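Note that one protein chain of the assembly has been removed; the remaining protein chains are unaltered in position.
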Amino acid sequence: MDATSTISMELATPTFSQRLWQLAARREYGIAIVLAIIIAGVTTKNHDFLSGENVRDILIHCTQPLIVSCGVMLVIVTGEIDISVGSALALLTAVLGWLASPTHYHWPAWAAILATLALGAILGLINGLLVTLVRIPSIIVTLGMLTMLRGLTVILMSHPRPDGRAGDITDMPYSVRFFGIGKILGISTSLWITAIVVVFTALLITFTPLGRRIYAVGSNPHAARLSGLSVTRVKIFTFMFTGFLVGVATIVTQLATVTSGLGQGFELLVVTCVVVGGVSISGGVGTMIGVVLGVILIQIQSTVLIFLKLGTNAANWNQAIQGALILIAVLIDQVASRGEKRIGGGH
Amino acid sequence: MVRIGHWIGSVALAAVIALSGCSKSESTHESASQPASAIKPTVYLLPKKKGVPYFETCAKGAREAADKLGVDLTYDGPTSGSADEAAKMIEQWTLQGADVIAVSASDPAPLAPVMKSARSKGVHVITWDSDTPADSREFFVCQASAEQIGNALCDTLAKDIGGGNADNADGEVAIVTAQMTAANQNEWIKYIKARLEKYPKLKLVDIQPSNDDQTKAQQVTQDMLKAHANLKGVFAISSQAFPGAAEAIKQAGKVGQVQVTGLSTPNDMKKYVHDGTVKSVVLWNTVDLGYLTTCVADALAKGTLKKGATTFNAGRLGEKKIDGDVILLGDIIVFNKDNIDQFDF
Partner (left out) sequence: MLLLVLIALMLTAGHLEPKFVSSRSQEGLLSHVWDLAMLALPMTFIIITGGIDLSVGSMMALTSVTLGKLYIAGHHPLWLAILAALCVGIACGLLNAIFITKVGVHPLIVTLATYSAYRGLAEGISLPEIYSGFPDWFRSLGQNTYGSLQLIGWLFIIAAVFCAIVLAKTPFGRSIYAIGFNETAARFSGLKVNRAKVIIYTLSGLAAAIVSINYSGLRDNAQANVGLNMELDVITAVVLGGTSIFGGRGRILGTILGVALIHETREFVGWHYHRNEYVPLVVGALLIVAVAANALLMRRSSRT
């Protein structure tokens, strides 16, 4: 059919079930060790780093990328990719703002939220249908969506307000913001929601038939199809799930105002987190713990640099450090897995 | 069979393109298709970044002037804020036969050569909001120079930190900018740094990018609040950074202890000014800025404004002073609790 099947055929070595876990487990140790070193280093320089308040804030910084990563991880495990999430996040936030804000349509919070989640799922469905039924490569579909949705967001945000006044959406009602800044049992609602999403995804991939199918599709679509699995349905599900989760990420926003610049570069951030977390871009491999650690490792970086108090020019190096971090992560991983997988060179 | 498929596909695609072309041409104004005439000058107004409230309010004033003066006004600019894209648009408008192009330069370096080349082809080029080197334009419609903006931001924050008296200001300050590479912001930072020397007790400890993303702005402000215990003030110098930084201070419960200021349209920050998070917002009347720019462009195209004039009659704004080749809008406004409700833009 085409090269995807050949790629996955090659990778479908008999290592699937057990050795997969061994491999992935090692990657998690690797990230955990790097994380521990970084945290230990910063804490010796600045003791406030491990204060309860800071740990909470770091976790809150992780909420949006982590929620979306759960979906993108599944998409990548099936051997596809979704890079439209950045623009989708911007568009959904704008839509949520338009629907919920008292200066705009002023829908009740539940209706605005449901509509946002539904729109997210619909965007995901469109991606999924284009990938499976029309058979356009997912990177193309989501690249196209990335540009289109960004354009739509700008059009929506510069559309004249219903009340005829100038300015952005500045007053997201508290009933919506409760999911971002509210607290349940003393812990931020956004953390509860993220925890639910992560646990749900972990249960989904470990204990349900659907989860096993997702991995089967990614490791060998031909075999999966022959054994009677609907590859199409599985893939559509992962895209819809991702879209839905972008909707969830929209709702846990910490912000009261909506501007059109949201989510720029978010898609690459998420893919980076997922890949650093050990999910193989060729499909079939990846664990929830790895992704969680990957997100924390990437998101903690900016906080770390601020806590090191390196002065006013230090932030110019942020991006270089992030790039180097990814290179080191893949390098360690590759060197570590050399011994086990000889045929790995290529792709 | 294959060939027929190809034909069907291409005809369908062509139809889609043609249809989209026709249907939309009715709804938009057909400024481009009309030939430039002496009676109705074609004016192109270029913002640094399209789609942000600052420039949308400028456009509002510009449209008001255009309707009054009978100017064929086109307002367009890069939604990405890329100066390279802006340069390409200027080149395109030159080919389209613009009479006047009014440029707000996000980065003078790539724009100045293009503007010079447009001038050499007989187009009047002016700058507004943000200037380029003097030989690349005829006039600059100026609300404030980068130096004045930097000074105003610095003085305002010092005053807010000092509880009304700038000389009492003491402690650490930080900057949240757009991208680290944003030319405009870097220019302001330069002048903020210079002005800070006037306040020896204020120490600049960090500059962080927000990448034009409010969430990121909120996160870095939050981190800086914790990392620098003595942080007393934040300059949030982009339209995304300002609300993000204000929200971070509010959520950290540091309202009153840490001051934040920046440039923003009053409507966007009213909420934070009223709840006390933000004491002062620095800006000028953006609607009037757009209005004045269009008036100048119109006068230039009709030949009523020449080099060497010392005053300019700008409709409802009255007489405006011209200083050399700089047309002055008026003063920087500091919005606070008492006056912000008087402005609606």
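In order of appearance the chains are A and B, and numbering begins at 1 in each one.
Please note the rule applied: a residue touches a chain if its C-beta (ideal position, glycine included) is under 8 Å from a C-beta of that chain, and two chains touch if they have at least 3 such contacts.
Remember, it's a predicted structure, so these values are computed and weren't measured experimentally.
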Among shown chains, those touching the left-out chain: A, B
Selected residue (touches chain absent from view) among A:L50, A:M148 or A:L203: A:M148
Contact residue for the chain not shown (choose from A:N46, A:T78 or A:N318): A:N318
Options B:A183, B:M224 or B:A314, residue touching the unrepresented chain: B:A183
Residue ranges of chain B at the interface with the undisplayed chain: 1-2, 5-6, 9-14, 16-18, 20-22, 24-25, 28, 31-33, 50-51, 74-80, 82-85, 87-89, 91-92, 94-97, 107, 109-110, 112-114, 117, 179-183, 186
Touching residues on chain A - with respect to the absent chain: 2-4, 6-7, 10, 81, 130, 134-137, 139-141, 143-148, 150-152, 154-155, 158, 268, 271-272, 275, 281-282, 313, 316-324, 326-327, 330-331, 334-335, 344-347
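Throughout what follows, only the chains that are shown with their structure count from here on.
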Inter-chain centre distance, chain A versus chain B - centres from mean C-alpha coordinates, in Å: 33
In the complex, chain B residues that touch chain A: 50-53, 56-57, 60, 79, 175, 180, 204-209, 211-215, 218-220, 222-224, 226-229, 239-240, 243-244, 247, 251, 265, 267-271, 344-345
Contact set on chain A toward chain B in their complex: 46, 48, 51, 53-54, 57, 61, 64, 151, 154, 157-158, 165-168, 170-171, 181, 253-257, 259-265, 302-303, 306-307, 309, 311-316, 318
